[in-house]
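Comments concern the structure below.
All protein chains of the complex are present and in place, except for one that has been dropped.
We call the chains A, B and C, going by the order they appear; numbering starts again at 1 in every chain.
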Amino acid sequence: MSVNIGGLWLKNPVMTASGTFGYGEEYACYVDINRLGAVVVKGVSLNPRQGNPAPRIMEAPFGMINSIGLQNPGVKAFVTDKLPFLKQFDVAVIVNIFGETVDEYMRIADALTQADGIHALEVNISCPNVEKGGMCFGTDPEIAHEVTQRVKSVTHLPVIVKLSPNVTDIGEIADSVQAGGADAISLINTISGMSVDVENRRPHLKMVTGGLSGPAIKPVALKMVREVVKRVSVPVIGVGGIMNASDALEFLIVGAKAVQVGTANFVNPRATMDIIDGIEEYMMRHQMQDMRELIGTLNEEEGLC
Amino acid sequence: MSVNIGGLWLKNPVMTASGTFGYGEEYACYVDINRLGAVVVKGVSLNPRQGNPAPRIMEAPFGMINSIGLQNPGVKAFVTDKLPFLKQFDVAVIVNIFGETVDEYMRIADALTQADGIHALEVNISCPNVEKGGMCFGTDPEIAHEVTQRVKSVTHLPVIVKLSPNVTDIGEIADSVQAGGADAISLINTISGMSVDVENRRPHLKMVTGGLSGPAIKPVALKMVREVVKRVSVPVIGVGGIMNASDALEFLIVGAKAVQVGTANFVNPRATMDIIDGIEEYMMRHQMQDMRELIGTLNEEEGLC
Amino acid sequence: MNRNKFLIDGKITVNRRLINEHYLMTVVISDNFPKPLPGQFVMVRLKGRHEPFLSRPFSIYQYNHQDDKVFVQILYRVAGKGTRILSELKRGAILEISGLHGHPFDILPHASNVILIAGGVGVAPISYLASHYKDNIHNTDMRLSCYLGAKSAKHLLGVETLRMSCSSVEISTDDGSSGYHGMVTESFARNVAAYPPDQSLIYACGPASMLKRISEILCDYPIPCQVLLEQRMACGFGACLGCTVEVKGAGEMKRYVRVCTEGPVFNIHDVIWG
Partner (left out) sequence: MNRNKFLIDGKITVNRRLINEHYLMTVVISDNFPKPLPGQFVMVRLKGRHEPFLSRPFSIYQYNHQDDKVFVQILYRVAGKGTRILSELKRGAILEISGLHGHPFDILPHASNVILIAGGVGVAPISYLASHYKDNIHNTDMRLSCYLGAKSAKHLLGVETLRMSCSSVEISTDDGSSGYHGMVTESFARNVAAYPPDQSLIYACGPASMLKRISEILCDYPIPCQVLLEQRMACGFGACLGCTVEVKGAGEMKRYVRVCTEGPVFNIHDVIWG
């Protein structure tokens, strides 16, 4: 079941999605971390961040909305306090990073490249760019290109760029981060959304809006993943609403080389294990030996009658 | 409960969403059409359209994906065969229109303006622009502006422009259709999505991708409606995932002056009636006499603890 | 306005597994639920819940009016998520049911040979049709012959009910564990020449592959044949345009028609098999 993501070999295509698996500790009693394809940790910034005021989450129809606000201890504390736990395991560790300026991205990438036990970086470009008036890095092809290129310039680690779905043309963004040197592309991050408590006429979240995740967004994620797979040549990692093996298989079949499991971990902390088992069972049943017999084998000629 | 949408008075803010209520006939045995704020009919094109091959729909998590392909009898047959049925009722009839060229939009608008019994036009700009290489009218602010202006130039009817959510900056599109003369703005249309039959490794839809609708998209719709309400001065009509009165109230509270009920009609053909009753009950319970006491009254200062 | 269109609550009184993944559900409905014509169907969902999201279409298997209550039976196969959830419902669960949808089978009171072909759970509407002929058509010259197919003897459904209505019930099983060893279509094909086309009439319901095979067999034997088609449905009553199939139109033209409204019963010769 192994796959190669931009030079990094994973024992299977199932990773955790950033922000839904902490730094691994909370799941150690539910899952065998050694069995994971990779652990993608909660997003790390240059300096510690407190995150947003509560309430931060709300259930949505078949999903949830969050405005955690990227709470994290900062890159230094991550390396000293959090990374050692993950180093105990035989698992690829991918560190999700984000900054408010291009320079911040570079400095975090640089700090992580010095550290030991990190196998790849995932660059979250769905956050507001303070230099450019708070506009999102991931919605402008040129800025996305620049961030990618700069991060690449300071690290020898494989660089995965994680795309925001809140754009008109995801293919264009994918193209530009590939041109910027991305070794792989992951998508999608959450879709902007909100909800309202009608009895009190107040938003459910203190920050009013947040990011929608979970099964509700799966059809959107799958469509965007297919679009990006058709557009770029680097490996694509599918994320969005994966709850079980069947959901993961949808992404692999449209051409993702790996998947990330996010919100599902909250609902079923053993979700990743169930998904790995389920993909194995599917491949056996369909007599497939290699992931290549599965990935990108969608038969588009015939919709199912 | 009456509201004014760009000069058109509706007896209440609850309309049907285009493509989910046919031309009214199928619902006559389930709902009292006279009680509706307005009927928005299935999209009408210049010439008849067969629509897409089957399968055209698939259930999605808390929603559905469709690729009906805008099947309709064309503007002429609409006026002679479908409109007379609706004219029997004391209800505002809003005709949803779409074209493949700007000229087509104008010709349909012109033909409908000649007809009797139509109260407003809703311009669907979520369709591919064949002149501009199939790119969507609704994703380019300039083209969106142009379509709006041209339709306005041939009709005295109020013109509602219906926005596609598949864009980076919905506020920008809203701005430009307002500048083009739109009397009101409705949103959102469906979000692009797809799903895969993993056992057969085929897309569920013959056209592979389709439009996601239903509760799954409600948080996204609500967030975009709030954004557009903040951006423009014309009335905004909220659409997306409204199943019951509480959902409708969320849109009104964030500032929509009216709502459209789509997919819910399939699941519960009496949904519009239940929603009207529910809004009435809510207003009584909260001692509100006028829709103005409700619309746009979100208290953003305090998220709910 | 169509007096036969309703949206009504029904309460499950029985919901039990018959064999393998096949279940029989009885729903009691306290209000007026008109007697369905054979081939008509209902859209069913679990009231107050949204998982599954869309209603599911089911044919009527049996209908009884007792006192002021109606008892409707649905014979169904667990085919996916929605039917699995349905199968887990207990007595007392409330369903929301809309109906009566669809264009029914045409009934021919004067035919001599009425031939019924059912594959798998396609037996549900066929069985209801057979009862209809038996109860309403009093034509002593009419022979009702049924061809019933299943995977194995253990998968046979509704045989008893069919025997009560039909002159003969020919069974086929894929593994030969009961009746003819092979597909039901081949069991029928062995006899097809014996039916005079102008006095015979076929009704068929089952998997698309079965119906397609019947259409091939009938190339040589022009017996009129009505088939019940299935297609994914969102509304069931003609509004969404989601359930279309391609049929032959005037001349060389093809057109899309709605299975829920123009169908689910079609003349087999009109259908364009994908």
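Throughout what follows, contacts are C-beta pairs under 8 Å (C-beta built on N, C-alpha and C of every residue); 3 or more make two chains touch, one makes a residue touch a chain.
Just so we're clear, the structure is a prediction, and the values are computed from it rather than from any experiment.
S.K.: For the chain that's not shown, point to the residue among A:27, A:98, A:251 or A:282 touching it.
M.R.: Checking the options A:27, A:98, A:251 or A:282, the one contacting the hidden chain is A:27.
S.K.: So one chain is hidden, and I want to know which residue out of A:59, A:172 or A:280 touches that hidden chain in the complete assembly.
M.R.: A:59
S.K.: Tell me which of B:37, B:61, B:235 or B:262 is the one touching the absent chain.
M.R.: B:61
S.K.: Considering the entire assembly, which residues of subunit A contact the chain that has been omitted?
M.R.: Subunit A touches the chain not shown through residues 19-22, 25-30, 42, 50-51, 53-64, 66, 68, 71, 214-215, 243, 263, 265-270.
S.K.: Touching residues of subunit C against the unshown chain: what are they?
M.R.: Touch with the absent chain occurs at residues 49-51, 85, 90, 92.
Keep this in mind: only the chains that are shown with their structure count from here on.
S.K.: What is the chain whose Cα centre is as far as it gets from that of subunit A?
M.R.: Between subunit A and the rest, the longest centre separation is with C.
S.K.: Using mean Cα positions, find the chain sitting nearest the overall protein centre.
M.R.: It is chain B that sits nearest the middle.
S.K.: Counting in whole Å, what is the centre-to-centre distance of subunit A and subunit B, each centre being its mean C-alpha position?
M.R.: Result: the chain centres lie 33 Å from each other.
S.K.: Determine the centre-to-centre distance between subunit A and subunit C, using the mean Cα coordinates as centres, and give it in whole Å.
M.R.: About 47 Å separates the centre of subunit A from that of subunit C.
S.K.: What parts of subunit C, by residue number, touch at least two of the other chains?
M.R.: Residues 50-51 of subunit C each touch two or more of the other chains.
S.K.: Two or more other chains touching the same residue: where does that happen in subunit A?
M.R.: Those would be 61-62, 305.
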